[in-house]
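Here the structure is laid out as structure tokens; the discussion comes afterwards.
Below is a slice of the complex: some chains, not all, each in place.
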Amino acid sequence: MVRKLQVAVSGLGRMGARHARHFLERTPRAELVAAFDPSPEAQAWGKQHLEPYGTKLYTDYDEMLKHPGLEAVVVAGITTEHAAQTVQAIEADKHVLCEKPLSTKVEICEDVLGAAQRKPHLKVLCGFSRRFDASYRDAFAKMTNGEIGRPTIMRSQTCDKFRNDDYFVKYAKFSGGIFVDANVHDIDLALWFFGQDSIVKSVTAVGVTARYPDLKQYGDVDNGVAIVEFWGGRVAYFFSSRMMMAGQQDTTEVIGTHGKITINANPAFNLVEMHELGGVRREVDQTYYDRFEQAFVTESNEFTECILDDKELPFKLSGAIQAVKIGCAMVESLQTGKKLDFDETGAQILEKARL
Amino acid sequence: MVRKLQVAVSGLGRMGARHARHFLERTPRAELVAAFDPSPEAQAWGKQHLEPYGTKLYTDYDEMLKHPGLEAVVVAGITTEHAAQTVQAIEADKHVLCEKPLSTKVEICEDVLGAAQRKPHLKVLCGFSRRFDASYRDAFAKMTNGEIGRPTIMRSQTCDKFRNDDYFVKYAKFSGGIFVDANVHDIDLALWFFGQDSIVKSVTAVGVTARYPDLKQYGDVDNGVAIVEFWGGRVAYFFSSRMMMAGQQDTTEVIGTHGKITINANPAFNLVEMHELGGVRREVDQTYYDRFEQAFVTESNEFTECILDDKELPFKLSGAIQAVKIGCAMVESLQTGKKLDFDETGAQILEKARL
């Protein structure tokens, strides 16, 4: 029989439960041997959906890390625990797939990076799902193939469907704000398509609260617009929103000197169109998971494959940290009302320095 | 000053009034000098919209034909008068643009053709508006340019928006039925794209009455499907309907050995899209005129130009008659429940001949 990767999932909330099922049911080369979540609901869910298939449930993270033969951990619990659990798993010599963000704070991200760098034989991946999406990959391949010339401008947006409850407000307390929580994906795309070593030249962000005025207490907004200039003649501009009515709308345009690629410019839930009074209508994805389910599954499989076959991960942990850094600069720009400038080494040029 | 074509319009009903305005306002090289319609409503409309701009109104068609300097007549009144008025105008030595159909009866069409052939210096045009539509022309040019190889299969449909009244039923009395009234445009397209001298091999038509059961009294249907085989390895198949909910949907596909062209596969009223609860929606054209307004204007201008500059008309009158012939065969197939076969000269093979 072939060797299968021995994986555990930490956190069986919405995203954690999905990761668990992806590893259990849709990652042929992995075996979900353990899962950790102290909450009674999660334990109950795990007893029904995981235990019968051979997954051992834990209520203690340390204990789970000691599960015999465990090789890798998926960190998918509450955001504020991401960094600590990741570091702990690294120190226990486990490979880690950590849900984004590692942290909403740059210094903490850097601590994780440091821990990972001390164990270079381990695979530590931060889950930027779009990197595993077939359409983004096709676009990247076409760009690399020269089909649009030199990529110059990127427009990218992460827009959630409006929710008629206080979810987004409650969530804002921990999320780091719309730029760090939502646009961080778009920033990561810019770093991917423009090159991981792109150096930021300036960051400007503005925003409004149109549907959730209570976001103001957290310095957050429900619609944000930002421009990030990079040294070398490139510009990315971003939009994020929490008030789409039709559904989730994550769209990216990469404008090159000789052509343009769009990804999901025309969102569609499936292949059905209705011709009815009022015109022609199609439904669109309602959630992030509707849009990226297959990307998450690809992520599980590639993470597994990289470990089993000792391949390089598709992108570096340091890139994830660079994306958080830029997201945090966007938050600073929003909150101070200032454009932030950076020199050609990427160091921020402070206001007084300019006088 | 330049010479302008002296034109008259016969009939100021819905389509006639539009023709009048097209010649008055949107055909720079023509002058609408006269208009005929005996109905009081039409006279009143003409007094307001035509007379102030120099158009003389008539209540007698013969009188109008004697209007000093008159060169051309647009026959756009009731269908049952089309043929007689066209012949009369030809005999009075006028060029004629006759709204389709010349007649719903093949023999009468042939009488008109005979009259026209006796006056070869006159331009006699039957108004198949799609022949003047920019998208159909672009498709034809691309096909002629070899972009899809040899055209082999055509799918074409003429589908009206559902009307919550008895218009379609009343109209069926004179229209010749859905195949002659609506699909005649699609048949004409087949003759255009496959070649005007294409010879029919077989005709099969079926249909149902789904929304207007009263159509049955006229042997008509509100949804029709037909196949027309042509000798030489070509097939056209057609759909027509009177019950579209979103709007008018006239779509054509030309499938060649090396590619496919679609025309209006994705109908849209304008460039607006709504993102709203339920998805993404666009409106579509509501009527035939919404879709083909500009084609009608092009028709007026080209008819004018062909006369003034003595150019050849873009297609022959005989083609219009061939389209009616095929439409009538479809009606016969529908009503008899039989597939009609034709030999390589286009002559019908009768049932007994086959025994």
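By written order: A and B. Residues from 1 in each chain.
Here is the rule we go by: a contact is a pair of C-beta atoms (placed from the backbone, for glycine too) under 8 Å apart; a residue touches a chain by one contact, two chains touch by 3 or more.
What you see is a predicted model; the values in this text were computed from it and never measured.
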Revision key, fill the gap. Copies of the one sequence in the complete structure-file complex, 2 being shown, number 4
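The rule is short, and it goes like this: only the chains that are shown with their structure count from here on.
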Study note, to complete from the structure: Note: chain B sits from chain A at a C-alpha centroid distance in Å of 57
Revision key, fill the gap. Listed in rising order, the residues of chain A that touch chain B in the complex are 244-247, 249, 266-269, 275-284
